[in-house]
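One structure is given here, and the rest of the page talks about it.
Note that one protein chain of the assembly has been removed; the remaining protein chains are unaltered in position.
Order of writing sets the chain letters: A and B. Residues in each chain are counted from 1.
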Amino acid sequence: MAVTLTPAGSTARRPRPARDRHHRGVSRWVVLALVTLGALVMLVPFAFMLLNAFKSPGDYSTGGPLSWPSEFYTKGLRTYWSEVDFPLKLWNSTLIAGSVAVLGVVVSLLNAYALGIGRVRGRLWIVGLFLLANMLPQEALIYPLYDAAKQVGLYNTRLAVIIIFTVIQSAFGTYLLASVLSTFPRSLLEAAALDGASRWTVLWRVVFPNLRPTLAVLLIFFFIWTWNEFLIPLVMLIDNSTQTIPVALASLQGDRLMDAPTTNAGSLISLVPAILFFLIFQRTLARGITAGAEK
Amino acid sequence: MGRIRRLVAAVALAATATTTIAACGGDEGGDGSDAKTLKLWHYESANSAMGVAWDRAIQIFKDEHPGVEVQFERKAFEQIQQNAGMIINSSEGPDIMEYNKGNATAGLLSSQGLLTDLTDEAEKRGWGDKLSPSLQTTARYDDKGVMGSGNWYGVPNYGEFVMVYYNKDLFDKYGVTVPTTLDEMTRAMDTFVGKGVTPLAEAGAEYPAGQLFYQLALSKADRAFVDDYQLYKNPVDFKADPLKYGAETFADWVRKGYVAKDAASLKAEDMGTAFISGKAPMIVSGSWWYGRFKDEIRFNWDSFLFPGNKLHAGSSGNLWVVPANSKAKSLAYDFIDITLRPEVQALIGNNGGVPVAADASQISDPKDKKLIENFNTVSQQDGLAFYPDWPVPGYYDVLVSGFQGLINGSRTPDQVLDAIAKPYADGVKEITGK
Partner (left out) sequence: MALPETVAGPRRPATPPETAVTRRPRRRGGRAGYWLYLLPGAVLFVLVIGAPLMGTVYFSLTKWSGVGDPTFIGLDNYRHLLEDEVFWTSFRNTLAMIVAMVVVPTLVGLVLAAVLFDVVGRRFRPRTAAALRAAFYLPQVLPVVVAGIVWGWILRPDGAFNGLLDAVGLGALRHDWLGDPKTALPSVMAVMIWVQIGYPVVVFMAALQRVDPELYEAAEVDGAGWFHRFRAITLAQIRPETFVVALTCTIAALKVFGPVFALTRGGPENATNVPSYFAYYTFFKKLQVGYGSAISTVLTLIIIVVAVVFIWMQNRSERQDRGV
């Protein structure tokens, strides 16, 4: 994420006084070292995953998870890949997480527009009410949602899962965006209103462009949070053709036996799209900020 | 190409199929004898004994029902376990599926009318002859959902039981012979402890600890006890033998170092890999490991029945059930019938599983043969005692919690027995008072 150093439309930064750099010379390296050490510690479990993802089951059982594999074993992963039709599951997960991300952002934006800028009455309570969607433990929702979905004929469809998560994620989005929009510069809105712009135009021409960085953050969060969801897809998606990756990974764990190396390999692969998404939108975040600054 | 030949073959097969179906009396009011698809689900992995055998069964079924499409989906166990009720109660469920045996699963669903009554089919097709009475216990449930009597609601293809796996090389190294009584086993374990080796790998965080406790208790139990404990025939006193004996002996074994104290947080997988890696001389666990051990173990190993017991933890395997909403019931019955055929049963036996109705001569590997013979011995003598967590829904975690306490020494056997007695009593009251 590029850090913008130029404040809005003002002059370039003055170079730091040389005195500071001498004084702080060593300490900044120490700090960097410490933080890097921390980051490496954070990554240790992933190293374990890598170590065990391409290990044969025999190796894993005999040598344990801490041992180096005797050969680069991909058969387990390849078998699993074709058996479970991993590309299809990948597509399902992407479809669901992507749809939820986009729809969640849209719904949050609409809600927040009314609450933050429109300042409708009782907005504090309304935000709280929406936030309720995030506060409910999911197990509480399962049976009623199952009944409702069955009645509407949406049981065992991806659409049901998309709708459910759009609501849950947009709770957080509404809260966040409403907060941001409540401090939106009135001058811009007044100017637009003077030009005769309707509320709708104001939303998309004035508000939206300024919110891009925040929206980018929401997109990332929503995508990643939905990607890893397990309980509700487990209940709602019965056919193998509609299932997502976490549910597919669960098939590696039987009643009493489990296949740890393949589970690791499968998880590592499932991490890739989520990470890609994060990296892509990280850059939009940065660009969005500098764009806003040069407004 | 052999178009004519294929046509003739198809006609012949169709004729066979039609007569078979007609003979089975597909007249249960439009039960789908003319159905064109069979939606079949199970959750065994493709390289497991059942997976291999059932793939073959599907192939046979397709050959015998040429006009029928088999929609087979392999599921995750967790999904079926958690949501079977929801799935079967909707229109999205399968026509036939694998499901867990026991009161809390098959029993519960059958008592709610969600499973088809298979009694007629079982009689017509002679399934009762292929399965020993011991195995039929888990196939039949009464109107309260309690196993042992009543209608047939499921059909098992395989069995499972708990035994002792041992590392022959380690036994030879320390001069230990295979024990035939519990005393001999204790002495064997003493030998290992004396040499600084923990004799028994255990797993306190999952089912193995509870199964060890149960095996110990069963060494002092009789069939009547099992009926009381599992079928609620009479109340069970947890403060009396055999359960008291089981808990106290378990604690004793921990004290003597037969079971490591830090096994409290280990999962079954950890215990299994400890054995596979050659570190553990013995484990007390079930036949479900057998196929994997065959694949992955590189040293000499074998198994023996828990010494001295007449009763062993074990039961029939998972059941084929036909949901009440099934649109292809007679096709489902045909499939079940195919799975009980000698050819399919032999496949189970030759791939590391325990078939219920196999012809011993068709089993090639002597180790496999021994496994199956051991099971048959137990099954014939009505020695299958099911599993300790079966009686009450959710009892599994209660047992895990209790026996973790015994392994890490934070609770006395008395306290553990108290802790596991109450949920049992509450649960049974729920069920029988229903």
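Note that in this section contacts are C-beta pairs under 8 Å (C-beta built on N, C-alpha and C of every residue); 3 or more make two chains touch, one makes a residue touch a chain.
If you're wondering where the values come from, they're calculated on a predicted model, not measured in any experiment.
Here the missing chain is touched by one residue of A:Leu43, A:Ala191 or A:Ile280, and it is A:Leu43.
Considering A:Tyr73, A:Phe172 or A:Phe222, the position touching the chain not shown turns out to be A:Phe172 (whole complex).
Listed residues A:Ile164, A:Ala192, A:Leu219 or A:Ile238: the one in touch with the omitted chain is A:Ile164. Touch with the chain omitted from the figure is made, among A:Val107, A:Ala192, A:Leu219 or A:Ile238, by A:Val107. Seen across the whole complex, the unshown chain contacts chain A at 1-5, 7-8, 10, 13-14, 24, 28, 31-32, 35-36, 38-40, 42-46, 48-49, 52, 64-66, 107-108, 110-111, 113-120, 123-124, 126-145, 147-148, 163-164, 166-168, 170, 172, 174-176, 178-180, 182-187, 199, 203, 210-211, 213-214, 217, 224, 227-228, 230, 246, 249-250, 260, 263-264, 267, 270-271, 274-275, 278-279, 282, 285, 288-289, 292-293, 295. Within chain B, the residues in touch with the undisplayed chain are 82, 85-86, 89, 104, 108-109, 112, 114, 204-205, 260-267, 270, 393-394, 396-397, 400-401, 404-405, 407-408, 410-411.
Rule of thumb we're sticking to: only the chains that are shown with their structure count from here on.
Note on chain placement: the centre of chain A and the centre of chain B lie 41 Å apart, centres being C-alpha means. Across the complex, chain B is touched by residues 57-58, 60-64, 79, 83-84, 146, 150, 155-156, 234-235, 238-240, 247-248, 250-251, 253-260 of chain A. Here chain B touches chain A in the complex through residues 43-47, 73-79, 81-83, 86-87, 90, 92-93, 100, 207, 268-269, 272-273, 276-278, 286, 288-289, 292, 295-296, 298, going by the rule given at the top.
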